[in-house]
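Below: one structure in structure tokens.
One chain of protein is taken out of this complex; the other chains stay put.
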Amino acid sequence: MRYLPHTKEDIESMLQITGHKTLENLFDSIPQNLKTNTGINIPDSLSEWDLNSHMIELASKNIPNKNYKYFIGAGSYDHYIPSIIPYLISRSEFMTAYTPYQPEIGQGTLQGIYEFQTMVAQLLGMDIATASHYDGGTALAEAALISLRTHKTANTVAVSNLVHPSHRQIIQTYLRPTQFKMVQIPSTKDGKTDLKALKSMDDLAGICVQSPNFFGNIEDFKQVRQICTDKNALMIASFTEALSYGLLKNPGGFGADIVAGEGQSLGISKSFGGPGLGLLTGTQKQMRNLPGRLVGKTKDINGKRGYVLTLATREQHIRREKATSNICSNNGLCAMTAGIYLATTGKIGIRKIAQLNHDKAIYLQNSLKEVGFIPAFNTPFFNEFVMKVPKGFKTKRNALAKKQSIFAGIDLEPFYPELKNHYLFCATETISKEDIDHLAKEVTS
Amino acid sequence: MRYLPHTKEDIESMLQITGHKTLENLFDSIPQNLKTNTGINIPDSLSEWDLNSHMIELASKNIPNKNYKYFIGAGSYDHYIPSIIPYLISRSEFMTAYTPYQPEIGQGTLQGIYEFQTMVAQLLGMDIATASHYDGGTALAEAALISLRTHKTANTVAVSNLVHPSHRQIIQTYLRPTQFKMVQIPSTKDGKTDLKALKSMDDLAGICVQSPNFFGNIEDFKQVRQICTDKNALMIASFTEALSYGLLKNPGGFGADIVAGEGQSLGISKSFGGPGLGLLTGTQKQMRNLPGRLVGKTKDINGKRGYVLTLATREQHIRREKATSNICSNNGLCAMTAGIYLATTGKIGIRKIAQLNHDKAIYLQNSLKEVGFIPAFNTPFFNEFVMKVPKGFKTKRNALAKKQSIFAGIDLEPFYPELKNHYLFCATETISKEDIDHLAKEVTS
Amino acid sequence: MTNKPGIGGLKFNESEVWDRSKKGRCAISLPKSDVKESRLDNSLIGDVPDLPQLSELDVVRHYTHLSQWNFGIDSGMYPLGSCTMKYNPKTNEIQANRQGFAAAHPFCGDQFSQGALKLMHTLETFLAHITGFDAVTVQPAAGAHGELTGMLMIHKYHEKNGRQRSKIIIPDTAHGTNPASASLCGYDSVKVSSGPNGILEPDAIAAVMDEDTAGIMITNPNTLGLFENNIKKITDIVHAKGGLVYGDGANMNAIMGVVKPGEIGIDVLHLNLHKTFSTPHGGGGPGAGPVAVNKILEPFLPVPRIVKETTKDKETYKFITHSPDTIGRMHTFYGHFGVLVRAYSYILSLGGKGLCDVSKLAVLNANYIKEKLKGTLNLPYDLPCMHECVFNDRIQKEFGITTMDMAKRLLDYGFHPPTIYFPLVVDGAFMVEPTETESKESIDQFIDAVESIAKEAKTNPEILKSAPHITKVTRLDEVTAARKPCLKG
Partner (left out) sequence: MTNKPGIGGLKFNESEVWDRSKKGRCAISLPKSDVKESRLDNSLIGDVPDLPQLSELDVVRHYTHLSQWNFGIDSGMYPLGSCTMKYNPKTNEIQANRQGFAAAHPFCGDQFSQGALKLMHTLETFLAHITGFDAVTVQPAAGAHGELTGMLMIHKYHEKNGRQRSKIIIPDTAHGTNPASASLCGYDSVKVSSGPNGILEPDAIAAVMDEDTAGIMITNPNTLGLFENNIKKITDIVHAKGGLVYGDGANMNAIMGVVKPGEIGIDVLHLNLHKTFSTPHGGGGPGAGPVAVNKILEPFLPVPRIVKETTKDKETYKFITHSPDTIGRMHTFYGHFGVLVRAYSYILSLGGKGLCDVSKLAVLNANYIKEKLKGTLNLPYDLPCMHECVFNDRIQKEFGITTMDMAKRLLDYGFHPPTIYFPLVVDGAFMVEPTETESKESIDQFIDAVESIAKEAKTNPEILKSAPHITKVTRLDEVTAARKPCLKG
């Protein structure tokens, strides 16, 4: 096998040193009754060439038509990825390194992540960004735990039911074994978090609102901030579309205490939902409460600029059972990817692309309106919105997906039973006017 | 434009230094009457994304069905390329460097090419391999010129008419303006060079025979060598399928003076015929006659092992009009690719893969025999052979190509009018038994 | 040591990315706008994030220079104990980047995701075969995430049985993520020390195991590279008191085909695909931490789960989210699919027999290093080891040389140092895991390097204390970094 360098001679001469007759003897110290006799029931080694054919076949079962068009988002977005990113990220010095425990030979990763932290803090308007979490949902769960752990009295976190359904489920999963509770904040009929209802809730350690929310609508963070202050609860802002903050006022600007969300939009491929990029950021005040890796700038003994993993005293390998979290490996290479993406788009690109997303979404909504779709809300949105669809749409949608790999909206009923015949649509910069006109034609005809 | 870093401010401040008002003024020194006023009639800049769509479209016009099967070779062969090769070769330190004129920062290219020279010399059984030429045909033309230039009296080179037709045409092109001539050696009815006819030719500076020849047949180099010696002509051996020497006796073993051929099979993609890899090798005696770059091993002033371009006194940038050739840029990266390929296949792999090519070709020939194809010759071959095809084949062949991207043989009539209904078939390790059985079925049914 | 791998050469300074910024540059190709601009209400629009402004070449050079400061597996031997830094095959990257996988949207629906579903389902079956368990979930995003998943299942199990427990037994050799994961489930860690020869003793467990203890977390082989020979007795003790056994399978690379945790009393186990199954670590992830369980715990697996339905003419795969006893969801979608593709490709490339060879050779390499170096470095537990061996600096201490000094000096020799100061039970631990993809030649070179450094420790300790010398930066001031944190520019 080409990955295994040992020749027969190597094995023999090494066994002589270790004092074993055969390779099997290396395991003599393990009691016989603990050993397996069932072998490993997995087919024989595939050659690189047979692997290619097999995987091409398997991959083709996913998206038959390579000119797919996604009019769906809901936490995973189709954005353009500049060709320099896969090239740079695939350089083995980045790809095959471990977490930089030896900073002297990890400065590439370390400076790159430090720059990522800086640019993410910029994007979200926060003081501190961590080096990454698994995804938006787990980052948000960590945020909820911070509020619950740090609050003197309250043991409840209020989460808008317009936070991504999966994110709410993850918070549930994380809280179940604890003494902490999650309550959901209902929504209004204009597709926003019901802040009146929120006002009537008490003893809250944290309040979590997503904007743009799961329906794509932009929430009123100003009021949320006010309520959090009144109730002495941490304001936790979340998001699934990081690019929206190329255009929208960022949560930091509204005074959020913690901002958690998904960074997949920043140059990372959808890859069937993972790996994405969990972003977790906070105010200076939260510095020591934030779980996950942090890179800090320092100097070497000759005074040369350098970077290290820092504040490890929050982490499991030092604090063990008292750590702020159990996180160890995170999504470092995705963070590096996002860093490269942010440096590539830059100040000019991020605004232009964000605006373009909004423009396409507006054009899509208008086009659908003209063919009988009804906007569920008239609330400002970024690149996603909910439409009540004409009947017969479901079958048309499936046919489109099957024949042309066009995915037109996500049925909201499974997530919100009350929203029968409501679909969540999305348009990004990858969707052309032509695509939208084509879709509009297809769903009428 | 993202490739052009100059900001308005940059341009202004730089113009101040150069003392020009506008960028146009930079060209004031050029007489007005020499300037164009026709502009450049080329469409506006395409975005990276529109370029992708455009190129996907264009590429799809070539091989519609991605599961193409090539039963054709004739100088371009479909072989497996290990995934490590494109990765390594695309590292920008290799890809974006110039010819290593500054050896201190070109040791990567230099050692790599030195190793390539060594492994190619090994493969062909020769003393010296040059760093690369454009392709097999131009390398062979250079070989012919060497024999003609260095011969005391003769000014004719004899070339077998079973040398690749394009190669013969290139030699023609190169010789036309000179006082040198090329004569063709006819072939026998068993598909080999007619050595009897060759014996009757006189005043030859060089004799050039390809093996495996254009029909795939293996030539009798032993006799060729004998004849060359008798006629005091340089023996020039050529080839288009470098992998064949993983199995066959190599030309060096027969005492060839110069061996020239195509190295595309060594890990280089077909890429519609180029860039390939021109291999040009010779005996020690030919060292100073061989055109093209050569890398030599030496030491730095501290005695450290290092490599440099050497024997430059043969080359145009020193010798100018007296150079052995005008070649400057060659196919360096393709040589590096072939070097990696040879190191990857290694002693074990090269033999196994070469044998496999032969096995598949034999199986293909037998399968075709069974469905009414007739071998044109019964001469040993490597992975290519000629068959007389049943009538109606031409239309079937086109249908197969059109519908299934299966390319079954190359019509020889355009190359050899006497060979009506004869096709040149090829099978490599990428062709499975299944593929062959399928082909046999398709061409009968 | 003559001709050590490490030498000095030309590298490039690189400023922080914003120092390259110049107003007006943009490195991304802006898609043309084919629809009219729609302005949002000004009250909603923010200031433009002040990101750097660069040309494409600026970006390429910046990150190319950064990469050149890094050390990866392709650069040289990376014997980081407990991390299984084996070769990451390039073909796995090709597979994961195929459009059918990389561009797949998680909400296309089962019908349009059959390739992805089949891959995940098959991978779950493979991992079940390798570990000897009944069911597997590939949803967890990393090892620690797998631990949490497993501990949540244990927690739910006790809850279901009507009586929650408050404690969990964790050996002193455990990785920090173990107690941290247990804490997230509200369990108090009860620390037990390993016995004189580095493994757990049944009596020690018996002494602490009771009806208030949810179970035990065991890493086997443990972080000393030793196999827990008493595992069966221990699991019996725990089971007898109604507890469950969590297995940390991060070290599975040692025992594939030899021992199946599912057959020796472990109830739940996580694997690190970014260790045993060759997916690249990426300088800090992404990884994947699938969890394998036996029948008892299967009902508690996170959702969604993948099921296969076979009708006579075809197989179809689908997600099911309804599962009454599930602990719930652990990941926004289905886990790190891109990582799963790589691990799946690796398993197919090795095959069942190949995986058995992997473990044998990994253990051979570790034992070879142990034998060769045990004179040079102190070996606290001189026993047959599994995939790694743990030395310490006891011998060098006498010259005032620490493990840290030796690790830094190894950089000058061109090697990535081993894991140091872990496990905590060995002070000054120097934990070497070569993995099976290192050849005898590179291992011998590593051994030479360590021996020559040990010599230097005697003859020239200063050169160790001031190491590293040829890296871009030398030892960094971590104290100030933590005391006055500067976390952004």
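Letters are used for the chains, namely A, B and C, taken in the order the chains are written, and counting of residues starts over at 1 for each.
Here is the rule we use: a contact is a pair of C-beta atoms (placed from the backbone, for glycine too) under 8 Å apart; a residue touches a chain by one contact, two chains touch by 3 or more.
All figures in this text were calculated on a predicted structure; none of them were measured in a lab.
Asks: For the full complex, can you list every visible chain touched by the one that's not shown?
Replies: Hidden chain contacts in the full assembly come out as A, B, C.
Asks: Just one of B:Thr96, B:Thr229 or B:Asn378 touches the chain that is missing; which is it?
Replies: Among B:Thr96, B:Thr229 or B:Asn378, only B:Thr96 touches the chain that is not shown.
Asks: Among B:Lys21, B:His54 or B:Lys441, which residue is in touch with the absent chain?
Replies: Checking each option in B:Lys21, B:His54 or B:Lys441, the one touching the absent chain turns out to be B:His54.
Asks: From the listed residues B:Lys304, B:Lys369, B:Lys420 or B:Lys441, report the one that touches the chain absent from this view.
Replies: B:Lys304
Asks: Touching the hidden chain in the full complex, which residues of chain A are there? Just list them.
Replies: 2-5, 7-10, 47-50, 82-84, 87, 92, 105
Asks: Taking the full complex into account, what residues of chain C touch the chain not shown?
Replies: Touch set of chain C with respect to the missing chain: 3-13, 20, 22, 55-58, 60-61, 64-65, 68-69, 71, 73-76, 87, 89-90, 411-412, 414, 437, 439, 441, 468, 470-472.
The definition used in the following text is that only the chains that are shown with their structure count from here on.
Asks: Please indicate which chain is farthest from chain A, where distance is taken between mean Cα coordinates of the chains.
Replies: Greatest centre separation from chain A goes to chain B.
Asks: Averaging only over C-alpha atoms, locate the centres of chain A and chain C and give their separation in whole Å.
Replies: It comes to 20 Å between the two C-alpha centres.
Asks: Suppose each chain is reduced to the average of its Cα coordinates; what separation in Å results between chain A and chain B?
Replies: About 48 Å separates the centre of chain A from that of chain B.
Asks: Quick one: which residues in chain A touch 2 or more of the other chains?
Replies: Counting only residues that touch two or more other chains, chain A contributes 48, 56, 66, 80, 82, 90-91, 430.
Asks: So which bits of chain C are touching at least two other chains?
Replies: 24-31, 56, 60, 64, 91, 93-94
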